[in-house]
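Left out: one protein chain. Kept in place: all the others.
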Amino acid sequence: MVDKNLVTSVLKFTEAKDMPISTLSLLNADGEILEGAQEPKIDKHTALKIYRDMNYIRVLDERMIGAQRQGRLSFYVTCTGEEASVVGSVAAFSSQDMVMSQYREHAALRYRGFTSKQFMNQLLSNDLDLGKGRQMPIHYGSRDLNYMTISSTLATQIPQAAGYAYGQKLSGNDTCTICYFGEGAASEGDFHAGLNIAAVSKCPVVFVVRNNGYAISTPTVEQFVGDGIAPRGVGYGIPAIRVDGNDILAVHAASVEARNLAIEKSTPVIVETMSYRLGAHSTSDDPTSYRTSEEEEMWRQKDPIERMKKWLLGKGWWSDQQDHQMKDEYKKEILGALKSQEKRQPPVLDHLISDVYQIPPAHLREQYSELLAHIDKYPDHYLPNPTKGHDSYHKPAAQFS
Amino acid sequence: MVDKNLVTSVLKFTEAKDMPISTLSLLNADGEILEGAQEPKIDKHTALKIYRDMNYIRVLDERMIGAQRQGRLSFYVTCTGEEASVVGSVAAFSSQDMVMSQYREHAALRYRGFTSKQFMNQLLSNDLDLGKGRQMPIHYGSRDLNYMTISSTLATQIPQAAGYAYGQKLSGNDTCTICYFGEGAASEGDFHAGLNIAAVSKCPVVFVVRNNGYAISTPTVEQFVGDGIAPRGVGYGIPAIRVDGNDILAVHAASVEARNLAIEKSTPVIVETMSYRLGAHSTSDDPTSYRTSEEEEMWRQKDPIERMKKWLLGKGWWSDQQDHQMKDEYKKEILGALKSQEKRQPPVLDHLISDVYQIPPAHLREQYSELLAHIDKYPDHYLPNPTKGHDSYHKPAAQFS
Amino acid sequence: MPKINLLQAVNSALDTAMDADSRVVCLGEDIGEFGGVFRATSKLQEKYGKQRCFNTPITEQGIVGFSIGLAAQGSVAVAEIQFADYIFPAFDQIVNEAAKFRYRSGDQFNCGGLTIRTPYGGGIAGGLYHSQSPEAYFCHTPGLKVVIPSTAYQAKGLLLSAIRDPDPVIFFEPKAIYRAEAGDVPDTDYELPLGVAQVVSTGTDITLVGWGAQMHQLHRAAKMAAKDGISCEVIDLCTLLPWDADTVAKSVTKTGRLIISHEAPRTGGFAGEIAATIQERCFLSLESPITRITGLDTPFPLVFEKEYLPDYLKVFEAIKASVHF
Partner (left out) sequence: MPKINLLQAVNSALDTAMDADSRVVCLGEDIGEFGGVFRATSKLQEKYGKQRCFNTPITEQGIVGFSIGLAAQGSVAVAEIQFADYIFPAFDQIVNEAAKFRYRSGDQFNCGGLTIRTPYGGGIAGGLYHSQSPEAYFCHTPGLKVVIPSTAYQAKGLLLSAIRDPDPVIFFEPKAIYRAEAGDVPDTDYELPLGVAQVVSTGTDITLVGWGAQMHQLHRAAKMAAKDGISCEVIDLCTLLPWDADTVAKSVTKTGRLIISHEAPRTGGFAGEIAATIQERCFLSLESPITRITGLDTPFPLVFEKEYLPDYLKVFEAIKASVHF
């Protein structure tokens, strides 16, 4: 505990620099363990799964950006550059732990087992979309994989994650919640609400903050004056650690310890991963107007996937040939899934009104009957046509954020 | 600036105890300067004004609690125990600086020159109430005294204070804003929003947080896990200081420096005053159900007014006789004001609809005409009767917080 | 059957719900040992422990966000917002999150276990921030249910239903009659259906619709009208979303006249929705315009609260005007 009785007669303000926070780093740029550092324990199987999933997402992101440009998707968001932050952290958790994410963490969903077809079903809003065609692309969710459906409203999942974790604690089954968000979202009131209430009610939740330098066009210097997010943990009484988000071993090792702490001490924990959003904010964005290509290039050199690959090659767990083959396979699988899933039907019209409530109330059923009667009068005008496309269906979005 | 490039290969979580915050103390319980401490410069005139206003508020609070019990007021809130936190801080500011307060800081309003009659006018909602009889007792405000009208919604004034201060900075007149709130209010999302936006936009605003141990019945251990509010400054990059809130010299000295910092560096500053709410939360509250009389007694021993009195006596600036006389005068003045102001009329009925907009729109004027026509039918039923009292006018409130 | 007041009925419902289902958790500002500023959660912490009934920090957005997550996990969250006036910091969590949780996930997840209780309404000299009636904001939000009792018996039965309802419910408690309104309330566990209005007294000349504390004004007005030979049918809506349009339409088809009353400001208030719906459904039956007796389009005042509020005299005058249209 803090000693609350420290007294001084010297008038001095405490400043941000009085609380230096170091960044945990284990791997150097060449994929070697840093001098003086100890290689954390990680088995080959896990390491390769992490590596494969990071690569899968890189390929998926490249292909989907392409598909969006071709007008086959309305919108897309990439994880590029931040794969280690996401996969390295989620890999430290049990598959029974709940994931509550922002939107740039589909790599965690892949790690949990989401298939290419499932990605496509959501991106294309077809009849197999688990979300029934209701949300824009990238708003995934999977009950089976304990991955909470994403909502666009920033930071709302933070107090929710505290509550979810509290419920897990009550149910006594030694699970916890991992909650992702960006350094921009951390400015929302819900961040403060969520972290403080999690601390006070001792919720087993790990907050993984992806500090990737930007929130759309806004650089971190216009987002906060303090030294990022980790030092805020001190204010909340929440243990916090900052890691090199492009260093898979550092992210993973910190996350393993974070989960242990969360479960054993029933406490929230903060893990801040320092990385960079290598791509645009989304397909609606063009970053050239707010940052330099030099800056981007500098970060491209720190590519977390390359760094991990070197480490794996060094350990003899992986080969260049396997690497090529893997990428080819992923490309094929993803494009195949895109092709097959875009041929599917849209969801049935009932899903316009189902799930607003568990059972549609009378007034909504009435509105729906009126709609059906109206559509009957103009059958050609309404309803998405899966082969031809609908006026608004698949229409590239004007602008989203 | 913080060194953002600190790197470590040791996996270690930063915790609240890594950021110890000391409490500035200058006066001991006997009103003597602590060993090793330096007496801050404060002129006799200011010191006596501070002391007098602290006493004024103590007397006002006692009398108004009595008046509320007699049914002459519907509601009241005291500052008892926290007079030094409030008067000591506001005294460090210019009368041109804006005060944006919570509700327990009427001592600051007194310091600015609010008269007994003005207090009564608001508490009694009479025709001279500057707020036109619209808000519950204690929701003071005065344009002339640069004291923003209070609203009950906690913490909303925090981001507003940032914006106000930003406007002051733009106008370039070297004024700033002092913003008061309680440690409980600091849990609201608006606290986070306000502090962060103040830091990023470099607003000259001093946040004075009264950490008085309770938020209604909720003790600080159920409000937060960290070490109070001051350490949060580190996260926001806002200079912060903690002071003994019952030590007038410490509060004042820290506030003087805080204002200097705010104006000279155009930065927000946090001053956390550690004190205790000696009375009930409000006249609707009974603290015996959630805290012990031993705890209250312990804090009563630290009475900030007594401590300051000893210091003044020690300096020869004050005498016991003056003290008695002052209290008698205040008592008389206040009771006289209560008596005279409660005889006044209520505000005119027009104030029901004025000021919703600068000019009442047609639909509101129409509603008002209808109301007037209706009242004409039942003249005895409506309109507060200042001598007899109105059904709801002056009715002791069931429960407020 | 014991006679208890509305506040005690709320407490009894919470006690009953917590006793019957160990997944029920109550949380909010000062609701723990203290039992809430109105004492609605009195003794619950003592009985069910700190884990199931606890004080939160002062953060309405946190309370609701936390409760949504708790409900999504499978617990049953009953959150108290100390005054309805303070529900607005949680507006985003309620409107963007709770209301859309099931829909956006394709029913993979839901927060149906969420109930938000909050005291609302005027009549206690509370001024701007202890008097508001914000129900209409929530009634414009598909995915929510909005429930308001007017008697102790309803309070217990409707609150138990709300807690157990599979959708998120906002439960507004008319604080002006917390203690004034007492009645026979069974000790037992009972539920009253949501979405069903109650015809409290039958009549032939005009229909009066309201909810919460306003019901007492309607009853009193109806009594005055009866002396003038006007027979009023009085309907207590009980649930505002989804509201029981059939019952109201049936009544208006019979009486040909309708007055709706609420404390909230007129413009955009829920009476507008009822009027719009009923003029459509009962167009050919209406013998006079539907009248709204409501608060004025101002913030809630203090000194002129009595003048601001809709009351039995205003309703009575409206009844006469409608009947003599």
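Note that the chains are named A, B and C in the order they appear, and that numbering of residues resets to 1 at the start of each chain.
The working rule: a contact is a pair of C-beta atoms (placed from the backbone, for glycine too) under 8 Å apart; a residue touches a chain by one contact, two chains touch by 3 or more.
It should be emphasised that the depicted structure is a prediction, and the values quoted were computed from it without experimental measurement.
Undergrad: Counting contacts across the entire complex, name the shown chains the missing chain touches.
TA: A, B, C
Undergrad: Of C:Asp30, C:Asp92, C:Asp165 or C:Glu263, which sits in contact with the chain we cannot see?
TA: Candidates C:Asp30, C:Asp92, C:Asp165 or C:Glu263; residue touching the omitted chain: C:Asp92.
Undergrad: Which listed residue (A:Asn55, A:Ser151, A:Gln168 or A:Gln341) would be found touching the missing chain in the intact complex?
TA: A:Ser151
Undergrad: From the list A:Lys44, A:Lys265, A:Lys315 or A:His374, pick the residue that touches the absent chain.
TA: A:His374
Undergrad: Name every residue on chain C in touch with the hidden partner chain.
TA: Spelled out for chain C, the touching residues are 61, 85, 88-89, 91-92, 95-96, 99-100, 103-104, 128-129, 136-137, 139-143, 241, 264-265, 267-273, 275-277, 279-281, 283, 286, 288-292, 296-299.
Undergrad: Touching the absent chain: which residues on chain A qualify?
TA: With respect to the unshown chain, the touching residues of chain A are 74, 125, 133-136, 139, 151-155, 184-185, 187-190, 215-218, 222-224, 284-285, 289-290, 346-347, 349, 351-353, 356, 363-364, 367-368, 371, 374-375, 377-378, 381-384, 390-395, 397-401.
Undergrad: Determine and list the chain B residues touching the chain excluded from the picture.
TA: 98, 100, 129-132, 134-135, 139, 141-143, 148-149, 151, 153, 156, 158-168, 170-171, 177, 189-190, 192-194, 196-197, 200-201, 351, 354-359, 361-364
Basically, only the chains that are shown with their structure count from here on.
Undergrad: From chain A, which chain is the farthest off, judged by mean CA positions?
TA: Most distant chain from chain A: B.
Undergrad: Please work out the Cα centroid separation of chain A and chain B, and write it as a whole number of Å.
TA: 43
Undergrad: Quick check on chain A: which residues sit in contact with 2+ other chains?
TA: Within chain A, residues 189-190, 192-193, 196, 200 contact more than one other chain.
Undergrad: Identify all positions of chain C at which a residue touches two or more other chains, and write them in rising order.
TA: If we look for residues of chain C contacting two or more partner chains, we find 54, 57, 59, 61-62, 89.
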